[in-house]
Each structure stands twice: as structure tokens, then as C-alpha cells.
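I am attaching a structure below and will ask some questions about it afterwards.
Missing here is one protein chain; the remaining ones are kept as they sit in the complex.
And then chain A:
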Amino acid sequence: MHFAMPPRKTSRPPPYAARQSRGFGIPPALRNILRDRSRGLVVLILGFFTLFWLLGGMSGGERSAVKNTIVGSGAPVVIVTTIDPTADLRWVERIKKNREDYAKKHGYATFFPSTADYPLKKSPPSWAKVPALRHAMTLNPTSQFFWYLDSTALIANPSISLQSHILDKSRLEKLMIVNEPVVPPDSVIKTFGNLKGDRIDVIVSQDKEGLCVNSLFVKQGEWAKYFLDAWFDPIYRSYNFQKAEAHALEHIVQWHGTILAKLALVPQDLFNSYVTGPASPKNGQYKDGDLIASFPGCDKEKRDCAEEMEPTLAKLEGKDKD
């Protein structure tokens, strides 16, 4: 027996196909796999292991032995000045106050370690600035920039903010002096030309004789550890560099590309104008309104910093009272 025509469909089809099971639906493909009980078991076990593996991969990070900190959440700049423990205490107080006032105004932090705090052995005390910077980074792990400012310098214009003055990426890119001999006048090693402002880790200036170490910025990070530790190497400290750490710095900058590549050279009067001393002929001399008034070498031999700074300091302190 056969039919000439297929049976008719109902003339009132249901609007949607009826659901076969209640509760959450299993997609038909999966249901097909799960039809067989043993197969379903295998799928279940495999799925479990896959889940386990995925989760294990996600949380697979090892735990760090030291606490992690976020750089940039603390004070944006830490001002570091090393203090000679034999210096005149009144003068030291005034120097400290000069920096503290400035820091308070802009929300920076300060750090005044003694040069005797660090294991310098027989090397000159001016080397203390290197471990002092590293120490400041240890104490302020959340700050980004560390400004070493020698005790022979004064902040002469406290209204200037460091970020807009130097540290901002675009500002720094504009300021960088490129293709300039690292050691004037004619070193064959010249500053790199195509550096990005946010990849710079050390900012220095140049006076008439070479790189200045009495005012410099170092950015916190792994590179800073490398830079400071390499700079502080006992071989350089015991080597008879004429100007100690300043010549050691010039040496590592010229011989090691990984240091030169992170260095920005900026005009001297931005943060290291000289009142006395071998200022850069182009832009090193102090003029009114400069951020820094520096008296390099005033702590040496027969000179007296307190005396030399007195007029500038008095003027500054008078201004503050107004």
C-alpha cells in the first residue's frame, strides 16, 4: 500500500517548536554526544580536566618573594641632598629648610642622608650621592623621580614646578640636546638623537668641563639599579679619576651604550645655573628667575658655602616672609 501524496501538514502550525525538556536546555550537538552514557562520562571527565588546566594556566603565576609596589603613586619627586656631618649646623638647617619649603609647596618629598652613612671606604665623600640615590629609592618605592641636588646649590625660584619645567614627556623631548659631545668640547661620543621622553631614565646637564653631578634626575626602576650600582663600582672608586664620581660618570656614559641610551642632556640653566664656577658658556650662568643658584666647589678647601650663599639665601628668606 502506498500513498500518492505525503500526508498534509497541520494548517495551524505551533508558533515555535515545542521545547522538549524543561530547565536549562542542552544544545542539540551536545545532547547527541551525551546520548550514550559512557560517552557522556568521557566528555564530562575531559571537560573537567580542560577546565582544571585552563584555571591552572590562569593562576599559574608564582608568588614573589618581595612586596610589589606601584611606582608613581607616591610623591612625584624626591629631593636628595647629602649632608657633610662636619659642616656648620646652622647653615645645614637653612639648606634643609630651603628644600623642604619647596617640596611642601609642590608635594614633593625630601631626603637628607649624611655622607658618613655609606660604606665609601677610602674614596672621596662626594661619592655618597650614588648610594644616597639608591637609598632614597628604597625608602620611597612609590616615587618616580629622584633629584639629587648638591648641598652647594640653592633653590632660587620655588614657584617653578619640576613636571612642567623639565620632567613632562613632551617638554623633555623639546629640551633634549641631541648629537652633542658628552664631554665638551670634542668627545667622539655624542648624545643619541631619537630618544623618547618617557624612555629617559637620567637627566643631566653639562657645564664647561663636562657632565654635572651636582644636580641630576634619576627615574626609579630596574635601570636605575643597574646605573647606580655600575657607577658605584669599587674599581671606579679606587681608580684615580681626577674628579672622582664626575669622571666615573663620564666614563660609563661614553663606554656603555645602555647608559647613554637612557640619558637626556638638557640646558644647564634649567636646573643647575652656576653663580660662580665654570658655567657652560651657552646657558650656564645664573640669572634671576632660574630654578637653581649653584655654588659648585664652595665646600672645597678654603671656601665657605655659608658665606658665599649668604646674600642669595637672605634674599630668598626675605621673599618668603613677604
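One rule holds for everything that comes next: contacts are C-beta pairs under 8 Å (C-beta built on N, C-alpha and C of every residue); 3 or more make two chains touch, one makes a residue touch a chain; residues count from 1.
Everything below uses one rule, namely that contacts and distances are computed from a predicted model.
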Hidden subunit of the complex - UniProt protein name among "Photosynthetic NDH subunit of subcomplex B 1, chloroplastic", "Origin recognition complex subunit 4", "Glycosyltransferase family 34 protein" or "mRNA decay factor PAT1 domain-containing protein": "Glycosyltransferase family 34 protein"
Residue in contact with the excluded chain [from A:Ala4, A:Ala29, A:Val66 or A:Leu89]: A:Val66
Residue among A:Thr86, A:Thr138, A:Asn194 or A:Gln242 that touches the chain left out of view: A:Thr138
Omitted-chain contact residue, chosen from A:His256, A:Lys287, A:Lys300 or A:Lys319: A:His256
Contact footprint on chain A, counting only the chain that is left out: 61-67, 117-119, 131-132, 134-135, 137-138, 141, 222-223, 225-226, 229-230, 232-236, 239, 251-252, 255-259
